[in-house]
Structures are given as C-alpha cells and as structure tokens.
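The complex is shown incomplete by one protein chain, all other protein chains being positioned as in the whole.
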Amino acid sequence: MLRFLGRRLWQIVPILFGVSLGAFAFLHAIPGDPARLLAGPDATLAEVQAVQARLGLDRPLPVQYGYFVRNAVVGDFGRSYRSGDPVSRVLAEHAGPTLELSVISTALAVVAGMTLGTLQAVRRNTLPDYCSTVLSVAGISTPSFFLGLVLIYVFSVNLHWLPTGGMTQLQSVVLPGITLASASAAVIARFTRSSLLEVLGEDFVRTARAKGVTERRVLVRHTLRNALIPVVTLVGLEFGFLLGGAIVVETVFSWPGLGWLLVQSIDFRDYPVLTAEILLFSVEFLAINLIVDVLYAALDPRVVYR
Amino acid sequence: MRRVPPSDPRDDARRAPAARGSLARFFRRRTAVAGGVITATFLAVTLLGMWVTPYPPAAADYNQTLAPPSLAHPMGTDDFGRDILSRLMAGARYSLGMGLSAVTLGAAVGSLWGVASAFHGGFFDNVSMRAADILFAFPGILLAIAIVAVLGPGLTNVVIAVGVFSIPTFARLVRGPALAAMGQEYVEAARAVGAGGARIMLRHLVPVALPPIIVYFTLRIGTAILTASALSFLGLGVQPPTPEWGAMLAAGRLFINVAPQLVIAPGVTISLAVLGFNLLGDGLRDALDPRLRV
Partner (left out) sequence: MGTRKGKGLTRRQLLRHTAAGVAGAALSGIGGPWAWRALAQGAQTLTVALYADAISLDPFDSNDNLSLAVEREIFDGLLGFTPDMKIRPELATSWEASKDARSFTFHLRQGVKFHDGTPFNAAAVKMNFDRARDPNHKLKKFSLYEPIESIDVVNDATVRFMLHSPFGAMLYNFAHPSSRIISPAALAKGEQYIARNPVGTGPFKFVSWTPGQQIELARNPDFWQSGRRQADRLVIRPVVEDASRVAMLLGGDAQFVYPVPGVQVDAVSKASGVTVQKRWSIYAFYVAMHCQHEPFRNVKVRQALNYAVDKDALDKVVLRGFGRPLDAPMAPGVAGYSQVQAGGWPYDVAKAKSLLAEGGFPKGFETTLWMGNQTETMRLGETIQQMLGKVGVTVRLQPMEAATLTAVRYKPIAENQSQMNLAGWSPSTGDADWALRPLFDGDSWPPTLFNLSFYKNAQVDELLKDGLSTAAPAERDKDYAEASRLIWADAPVIYLYNSQILAGVRTGTTGAYAMPDGTVDLRDAGLTGK
C-alpha cells in the first residue's frame, strides 16, 4: 500500500506536466484573441498589436509555452493578461470566497442531508420517509439559477431578510450557501439512508435489540456512528467538488470565487489564469481521487493494488 | 463509490429469485412508483407534443405578449406572445431527447473506457484512470465553449458537450465492479479457454457492471437536463427559437418579477421531470443494487 501511495504521488508530476501542455494547446485551439479583447471594442489594429506585444503574444506558441514551463517550475505562473497581477495573487484573491462558500454550504448540506437521510432510514416506507425523500430529491432536481433567483426575490426583495448578493456582510453567504447545499444535501441524504439501512441489518444491531436496548439508543449509540464513516468520505468528495467553484451560483449571487474568476477569464481569454485554474482543479481532483482509491482498497479487501 | 455485488452472503436472504425480488422491492417503495408515473407521464406528453399542441409553438403574436395564465393560455404567453404550454409540450422532445442521448453517449463511451481500463490493468489502467480524473477536473464550461466554438452551436453539439460531462463518472463507476470481476474464477476460466479481450469485456465484464450502469443512467438523465439548462444560462445552449426548456428558463429569467409564468412554468417543468427520473433511479437502485452508492 505504501509503495502504491508513493507511486501515485510521484505520478502527479508527469500528469501535471501533461495537463499543462494539454490545457495550453486546448486553450489556444478555442477561437479568441486576448489582445483584441483587452484592447477594447473600438480598438484600432495598431492598438491591438501594442497590447499583443505587451503580453508577449506576438511570440510563436512553442516559445510561449517554453516560457510558461520555465517559470511554472519555480512556482511563477506569470501575470494575468486582464489585470496584469501575478496569477498566484489572482487565484488567492478568489480562492478565499470559494472556500468560505464551500465550508458553509457543506455544513448546511451535512445537517440537512443527514437529518433527512436518517428520517428516511428509520421510518422506512412510511409517509415521513416518502416526504423527506421527495424533498431531498427535489433539491437536486432544480436548476440552481432558478432556485437562486427565486430565493433572492423571496428572501431579499420581498422579505428584506438577507442581502441580494455580493460578499459584503456575514449573512451574504446564506442564500448562495443554501442554493449550493440543496444539491449536495440530496446526495448525502441518499447515502446516509442506504448506509444506515445496511448497518441496521448488521448482527450487532440485532444483538443490541435482542438485549432490549431502546430503539433510540440503538440508533444513536450503535448505528449512526458506524454508518457515519462512509458518509464522511462522501462529504469530503462533495466538499472537494465545491472547492472547484460554482460557476452558476457565483454568477447569480455575484460571489467573487473561483467560478466567477473562471467565467471572467474565459471572457477575456486570460490564458495564464485559465491554465493555472485548470492545474489547481487537477491537483484537487487527483488528491481527492487518490484518497478515494485508498479508502476503496481499505474497505473492499478483494481490491488489491500492486 | 464502494460497491458490494448483490451476491454478498450478508445480503437480505429473503430475495431468493433475484428478478422477482427486485420487482417486488421496486413496487413496495411508493416514491419509486411515483417516479415511474411522473416519467411515463412526461414521455406521453413528449409523444403528444410531437403531434399536437394547443397553439403552434413558434407562432408569435405581438398583441398578446406576456399575457398571464387564462383559459385560452393556461400557462400564459411569453414575450413574443407565444403560448407557453405549447412551447413546453413541443420542447419536451428536445429536453428529454437531449438528456437521453447525452447520457447514452456518456454511458457508452464511459463504460467502454472503464471496462477496458479494468481489463488491461497495470500501466494502462493507471494512465486511463488519471486521464478520466483530469477530464473530470477540467472545467466543464471550458469544454462546452470549445465544443460549441469548434463545431458550431446547435442541438447536436450541446448533446456532445453535455455527454462529455458524464464520461469520466461512468468510467469510474464501471471500472470498480469490472476490476473486482477480473479476479473472479469465471473470468480466469474464460481466459484459460482462450477467449479474446473484446469477448471477455463484453460477455463477462460489462454484465457485471450493468446494474450500476442502469441506475446511474436513469439518475444522470436528470443531471443532463440540468446541465443543458446551465449551459443555456451561460448562453451556450441551443439556438433560439428552439423551445428547449433550459433555454426557455434562461430566456425567461429576466421576467421573474414582471411575468413570473415565464420562469415558473419551465422551471417547475424541469424540476418535475428531473424529480421523476431521480425518484425512478433511486427506486431502481434499491431494487437492483441496494448497496450501490453513486
């Protein structure tokens, strides 16, 4: 297992190299001219060429890639075409808001999802089970911009309870948090339910019941704790997924996170920022998948990694 | 992600004949039945919408714009004076068809990918799974822009863009059971009698992974419909005037406080349809493969 782990970690280096090359080629294959976009809608050709020269876009592509790799190796991802700021600073500025939103919405999703999931398992095939199933599934079935806009108009415009968007006050995170959480909550509920049902069928639970332990105590002391372990894995995955930034929700709520940055960088074909964002997401996913694979092996003894 | 095959001895002993047990389990769960009914209703409306709608879905009437719901127009009219109910009915085949074909694409490519990865194992497995990770990590919106930019806008290309989203998930989902099956005696036996790679993959590995594929396929249709609507929100969806629901919802969002029917009608329709597919998928999972987690 340790050797497997070591090899997988070592593999990250060539993978990231491959990702950077792929991202670079891919980004340049999409039509777009960053100099023209930055120079503005009524720029003359001379102005466009000036911006091109300033950004180094007048050099041949392989040369541009060479410069990128040379600098990236020492941790310098260049400067944003759009703002001229170092890419690392740009990413850091937008990672904070995304982290905050991810933490809050994961917390909301865990509370809602586990409550609903437990209800579903304990009251299996009764009305409360059906209602909470429909409720949790409805969360994942609604387009997020629809849900977000409805929340804004109900809670901000009509009731004046919460701010409409932006990141200006502590409460600002509530509505985007709920919108994002609604999808994760459904997955967590589904997972909690099946995990609980599985554990409820285990021998030690039967034994406890046979010994006359109360149903509530069975649930809290014996079942939940055991059922929790796989749920925690899933929560980790969902959290990692959210860390990638939520494009639609961040747009609707003017939340200046990584998703927002991605959209803005696409609008301007800000290749350095886009490449760095792709690399960041890749690192995140490689790490998460490595963890999942390790757990996978740990949980299912039939899977052996060599 | 963990999956224990239904043959696990600890599993419910009562469901002796597997097929009948599954069916019984499916019908015992009311939400699953409800999901099936919702889905069937939507399919019926889709078929109906291909032949008849109360009004021609593209007929604009500039004197009847933004009319609130009435007897003549049960869901009101949009900003061009078109009947919203007719457009939803006519649009069903685009939205559902798109969801279905996108997931079919994703499932076909992803399953083959996962099975091939498990079968070849070793270095190939490693590389291909890392490639799947990267595809997974790659911002979907960038992919969608690239696909639409290179292939041009249109229904087919949105299908491709949405389908690509589900490829890596199917690959990972299928690889697990296939990998477990690779260690089983019957696969080794097949190998020993000289069965070819393609034969082993299709005859022995794909069937093992079939239950999760079916379950995930159903669940994923809903996701695909939602992805398509998100693409419309970002302006990357189908071309107007195609009455695809996501495009209608995205175009209607400006009217949220002016003529709410333009948002609520397509929004609720999408939610209901996706809810149907999700409940059905949940039920199928419980019935076919209770321990599957996706």
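Letters are used for the chains, namely A and B, taken in the order the chains are written, and counting of residues starts over at 1 for each.
The working rule: a contact is a pair of C-beta atoms (placed from the backbone, for glycine too) under 8 Å apart; a residue touches a chain by one contact, two chains touch by 3 or more.
Being a predicted model, the structure only gives us computed values, none of them experimental.
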Options A:167, A:183, A:234 or A:278, residue touching the unrepresented chain: A:167
Touch criterion as defined above, residue of B:172, B:204, B:253 or B:285 at the omitted chain: B:253
From A:45, A:127 or A:210, residue that would touch the chain that is not displayed: A:45
Identified contact with the non-displayed chain, of A:196, A:252 or A:278: A:252
Footprint left on chain B by the chain that the document does not show: 60, 62, 65, 79-80, 145, 148-149, 152-153, 235-236, 239-241, 250-251, 253-258
Touch list for chain A against the chain that is not drawn: 6-7, 9-13, 30-33, 36-48, 50-51, 53-54, 82-85, 88, 90-100, 103, 149, 152-153, 156-157, 160, 163-170, 172-173, 251-254, 256, 260-261, 263-264, 266-269, 280, 283, 287
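In the analysis below, only the chains that are shown with their structure count from here on.
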Distance from the mean Cα position of chain B to that of chain A, given in whole angstrom: 21
Complex contacts: residues of chain B adjacent to chain A: 1-2, 4, 10, 12, 28-31, 34, 126, 129-130, 133-134, 136-139, 141-142, 145-146, 149-150, 176, 179-180, 183, 222, 226, 229-230, 233-234, 246, 249-250, 253, 256-257, 263, 267, 270-272, 274-275, 278-279, 282, 290-291, 293
Contact footprint of chain B on chain A as seen in their complex: 11, 15, 18-19, 22, 26-27, 29-31, 125, 129-130, 133-134, 137-138, 140-146, 149-150, 153, 157, 186, 190-191, 194-195, 197-198, 201, 230, 233-234, 244, 247-248, 251, 262-263, 266, 274, 277-278, 281-282, 284-286, 289, 292, 295-296, 299-300, 302-304
